[in-house]
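For this view, one protein chain was removed and the others were kept in their places.
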Amino acid sequence: MKSRNLLLSHVEVPGIDGLDGYMKHGGYDTLKKALKSMSPDAVVEEVKKSGLRGRGGAGFPTGMKWSFLAKPEGVPRYLVCNADESEPGTFKDRYLMEKIPHLLIEGMILSSYALGANQSFIYIRGEFMYVLNILEKAIAEAYAKGLLGKNILGSGYDLDLVVTPGGGAYICGEETALLESLEGKRGNPRIKPPFPAVKGLWGCPTVVNNVETIAAVVPIVSEGGEAYASIGIGRSTGTKLISACGNLARPGVYEIELGLSVEEFIYGDDYCRGIAQGKKLKACVPGGSSVPILPHYLVTKTAAGENRLMTYESLAEGGFESGSMLGSGGFIVFDEDQCIVRNTWNFARFYSHESCGQCSPCREGTGWMEKVLNRLEHGKGQMHDIDLLADINKKIEGNTICPLGDAAAWPVAAAIRHFREEFEWHVTHPDEAQSRNFGLITQAALA
Amino acid sequence: MSHHSQPTYDPNETITFSPALTEEMKAVVAQFPEGKTKSALLRLLHLVQREFGWVSVPAMDQVAAFLNIQPIEVYEVATFYTMFHLQPVGKHVLEVCRTGPCMLVGSDSLIDHFEKKLNIKVGETTEDGLFTLKTVECLGGCGYGPLLQCKNRFHEHLTLEKADALLEQYKNGEIQ
Partner (left out) sequence: MVKVTIDGIDVEVEPGTSILNAARKIGGDAVPPAMCYYSKLPGTGGKCRTCLVEVAAGSAADPRPMPKLVASCSTPVADGMVVNNKTSERVHQNRGGVVEFLLANHPLDCPVCDQAGECHLQDLGYEHGSAKTRYEEDRRTFDPIDIGNKIKLHMNRCILCYRCVFVANQLTDKRVHGVLHRGEHAEISTYIENAIENDFSGNMIDVCPVGALTDKTFRFKSRVWFLKPMEAERNCEKCSGKAVAWMFGGEIYRVTARKDKYGEIEEIDGKTGWLCNDCRFDHKDAKDWNIVGPRVVNRQSVISQGKYVTNIEKPVKRIS
């Protein structure tokens, strides 16, 4: 059965990307209601009641994050939207912003109002310059309609909204690196404490939220936090955008009710419709490249034999031994012909490329892992390299300034945990490891 | 032995920003509160790259002067972010995504194909100056791979045939 849509319900409606089309389908009604009849604290209260958790990957309760915001007198506070979507496997925010930009803008106004911010920013990755243009057009429309600027809809509330681009750096998805970048600096994550809620943008209290999180504030305020919380299971409330990719028959962005079974998501007709080209499932990275890979026998069932569900808890069931994470919702599926060593090397290369280089475990450790994995993948590895890798990632994990170190370490650890024999095979069969064409689509197939 | 990355650069070379570019730069700077205009830096570098195709030292120096910051503050930012071309590039820069999800659907073959077809290696520019081939990390289009970006445009669901057709379109000027 197909899930209810709260964010994407009108995404296929022609003209929904423009202000008129958006308003014709109830757009900005929620904002009008809130500005007319709700105090900022009442908005915060609904978000708390909704149980909404950060949709960028960490899953931290949004209402709680908002309540940490310091509110000293006479100091501006800021809301910054994290649209630096860069986690491999994740392309949901781009879809949302491109298709229905006003939903994000309405969410930004509502959230800024709730937090008492009078200037807010959307920081979007530089590669999405065309999306930035879409957002700027939508913002201009909103200003012209009195939905932004001074005295919004006669409420007395003022808000300026600015979109600003990054320049090609995954690390700027980390909220303090994002703030550094937004200040026109290198994207080096800050040493915490202090946290952004106390000292964020330009030293002022700041909340940084993901695009989807902010968009979800609109249906939450519209329907009420309790109604939102009634969707889902336990602490996984509401709907979630899942971007599905890899070897799937029908990859794409899907809005699901949290609690949908993984089996239904991969094989269901309303979703991905199984593995491409009728092949078999080999493995799955369910929450973006940073989260542990699951071998096929742990994807749809947990180690205890229970059905695996698309929730924060169920995907993490079994801990890192036999579970993974919902993360950003970047759902990457591997078919039977894919090489786990090659993919692990590819991800390690990504993290090494994206390390800011500030702290030594990440700067040196990610580069080291990449080199060892490169050798292994290309038939130049030795058995002890596998244990070396496992040890390097233990020395990185938890010891870095920001979570990029963990994000780089986890995929390597999980790949060795579940696919050790494939690493060993690369050592014992160096010639085959070099000559075979694992997972690369042939020219005929690609054509 | 590798060397310190020093750009090729003539200290006497100057560069002129057109009035239109300068106006656009001013508008970007005006988006930020007084005293916080350094925040405009990344956007300004994008504008400069759009205008000149790449980001040269004199251009960075001029951006520094425009924002009233030291040139090193621009260099350290421009070298941190991978989108900025710090060397001259071809008319069209093909930036092919090479990260996991794209690799699963054939980006390696696609990159090989471009190398053969254009007769250059990744990082090089064709002799006619028309194409530069680069590989990049995840472009955030994982469900539509393999894909590449050229200026503001994404070209998705690429096959070898589509890739060939795309090169032709760029060569003929059908896509600017």
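General observations
Per-chain residue numbering starts at 1, and chain names A and B are given in the order in which the chains are listed.
One rule holds for everything that comes next: contacts are C-beta pairs under 8 Å (C-beta built on N, C-alpha and C of every residue); 3 or more make two chains touch, one makes a residue touch a chain.
These numbers were taken from a predicted model, which means no experiment stands behind them.
Residue A:186 is the one among A:65, A:125 or A:186 that touches the chain missing from this view.
Contact residues of subunit A toward the unshown chain are 169, 186, 191, 193, 352-361, 363-368, 371-372, 388, 394-396, 398-401. By the touch definition given at the top, subunit B reaches the unshown chain through residues 1-7, 9, 11, 57, 70-73, 75-76, 79-80.
Operating definition for what follows: only the chains that are shown with their structure count from here on.
Subunit A and subunit B, compared by their mean Cα positions, are separated by 25 Å. Contact residues of subunit B toward subunit A in the complex are 31-33, 36, 38-43, 45-46, 67, 73, 76-77, 80-84, 98-101, 103-106, 108-110, 113, 136-145, 149, 152-154, 159-161.
By the touch criterion given at the top, residues 85-91, 94, 119, 125-130, 133, 162, 164-170, 181-187, 202, 243-247, 251-253, 289, 330, 332, 334-335, 338, 342-343, 346-347, 350, 353-354, 356, 439-443, 445-447 of subunit A touch subunit B in their complex.
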